[in-house]
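I'd like to ask you about the structure that follows.
Note that one protein chain is taken out, while the other chains of the complex remain in position.
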Amino acid sequence: MSPPPGQIPQFPAVLATAFRAAPLAPLSLSLTMFSRGIARRHPALFRRLGEYSHTRFVLDPTDLPFVIVLDPNGGAPRVTLMRGQGDGAARIAGPLAALLGLVHGAFDGDALFFSRDLVVEGDTSAALALRNAIDDSELDLSEEITRYCGPMKGPLQKFFTRIEHYSGVSLTRAEEGLAW
Amino acid sequence: MVMEIVCPAGTPASLRAAVTAGAHTIYCGFADETNARNFPGLNFDRSEMHEGIAFAHARGAKVLVAINTFPRAGDEALWHRAVADAESCGADAVILADLGLLDHAARHHPGLRRHLSVQAAASNADALNFYADTFGVKRVVLPRVLSVPEIAAINAETDVETEVFVYGGLCVMAEGRCSLSSYATGRSPNMNGVCSPASHVEYHDEGGVLDARLGGYTIHRVGKDQPAPYPTLCKGCFSAGDKTGHLFEDPVSLNAEQLIPQLQKAGVTALKIEGRQRSRSYVAQVVRNFRAAVDALDAGLPMPEGMLARLSEGQAMTTGAYKKTWR
Partner (left out) sequence: MELTVGPNQFFWSADRWSAFYDDLAKAPVDRLVLGELICSKRLPFFQDRIPDAIETLVEAGKQVALTSLALVTLKRERKATGALADMGIPVEVNDLTALAHLPDGAPFWVGPMVNVYNEGTIAWLARRGATRICLPPELPLDSVARLARAGADAGVAIEVWGHGRLPLAISGRCYHARMHGRTKDNCQFACEDDPDGLDVKTLDGQPFMAMNGVQTLSDSHACTAHQIDALAEAGVSALRLSPQSKGFDAICGLYRQRLDGKLDADAMVDKIVAIDAGLRLSDGFLTGARGADWSGNPAPR
């Protein structure tokens, strides 16, 4: 559940370096398509954003050499990966594992914020709306990724679960029943 | 009787998490100004409320709908509609604070159970009995300004059920009697259902020193590795005379877990957890912890050790006004 102080896993620096030169445009495109799928299956997520459904968010995994700019675009989201600061009304920064843990309901956003594992800048209200909307949607990114993988679905899910186990990074939705 | 755990839900997912984790009762509100946690991305539309209540009822849990802001002049219909819709959604009770709205609910929805919100700040037995006699209020949520002996004295003089906060954010001011937020931002708990609203918060990180401002007023300044409290006005760092510090309250949150046996002896019916703005992860953890505590108490077992420190604001805890030295 909420991580003990200083124990949020960092993305391995060697792998992060690999992203420095990687072309981001193809990745942006596939993330956009991926997020459109999520939008179709979780329309309440974008409804819940309310007045912020056209607000650009910068998600900054601080252990990776790029930022993710998310434009909810009223339910037809666009995702752009870029180097540098990115441009948006609100920025949410923290280790990738913290951001993923937030999405999966493994961590509590306020607790991460109080411990400064997560930093919010700009329009705090918009950031809160995004946090609350995502929390309600009970997303499972692994499930979202593997749903189109046909026969590979089972093995892939096992693979994610195993990585989750060894890395301590939340890659699937946390089941509240197992929390304690 | 096992003490009733009353748990917050800001979203349908939180409601389900709370019920699954063992909450006896959930409280929540509609997604508008009628409830005192009118935060972006939170709360229930009518169909979500209907489904949420059905989900809870199917698992033996109750749902209370908080309609606990003070209706705006000229727009009372919005609040009246919320009461009517809570009833038609199947709510077990509504939590109200406004005199006019209590009167309306008592006259037009006599079959709908009425609880008095903490926002009404009824802080002694005369006030509780007044609300019970006048509006048929069955339960009062006590303001967070009372000590355990004072709560016991109140319960000795009233038949109204009492509910007290045991965990989460802590108002240091009498609730429903505070305009600090509207003075600094124009948005208030009483009128808008928000306190120190995120829309007026700015953080400035300069060289590791983090300033938290609300409406342009600097509320906190913390160094690199210190916890980062949200700039809630009454928990800010200010100076007066020759003193600088947290003049009103430290950035702490309430945890009265270890006082549960005393609260039961004081005649308290229900224990309330604050935090409709918190995540489903938080809700599930806190509920599980408190449910274990009241079950242990009921079985005559010792209270389990607390496990909730890291979820708290600024990561420091207080038992608040329950211990008299707080004052």
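Here are some notes:
Think of it as A and B in the order they're written, each chain with its own count starting at 1.
The criterion applied here is as follows: contacts are C-beta pairs under 8 Å (C-beta built on N, C-alpha and C of every residue); 3 or more make two chains touch, one makes a residue touch a chain.
Just so you know, these numbers come straight off a predicted model, no measurement behind them.
Of the chains on view, those touched by the hidden chain across the whole complex are B.
Only one residue from B:T11, B:T25 or B:N129 touches the chain missing from this view: B:N129.
Of the options B:R72, B:K224 or B:K265, the residue whose C-beta touches the omitted chain is B:R72.
Of the listed positions B:T11, B:N43, B:S182 or B:T319, the one in contact with the omitted chain in the full complex is B:S182.
Shown as candidates are B:M3, B:A18, B:A121 or B:M317; the residue that touches the absent chain is B:A121.
Residues of chain B that touch the chain left out of view are 70-74, 76, 97-101, 103-104, 120-127, 129-130, 143, 145-146, 150, 153, 172-174, 176-180, 182-186, 188, 190-191, 215, 217-219, 221, 234, 236-241, 243-244, 247-249, 321, 324-327.
To be clear about the criterion, only the chains that are shown with their structure count from here on.
Inter-chain spacing, taken between the CA centroids of chain A and chain B, is 30 Å. Those residues of chain A whose C-beta lies close enough to touch chain B in the complex are 1-2, 4-5, 48-52, 102, 105-111, 113-116, 119-121, 123-133, 135-138, 174, 176-177, 179-180. Partner chain A is touched in their complex by these residues of chain B: 10-14, 17, 20-21, 39-42, 197-199, 201-203, 205, 210, 225-230, 277-282, 284-285, 288-289, 307, 310-315.
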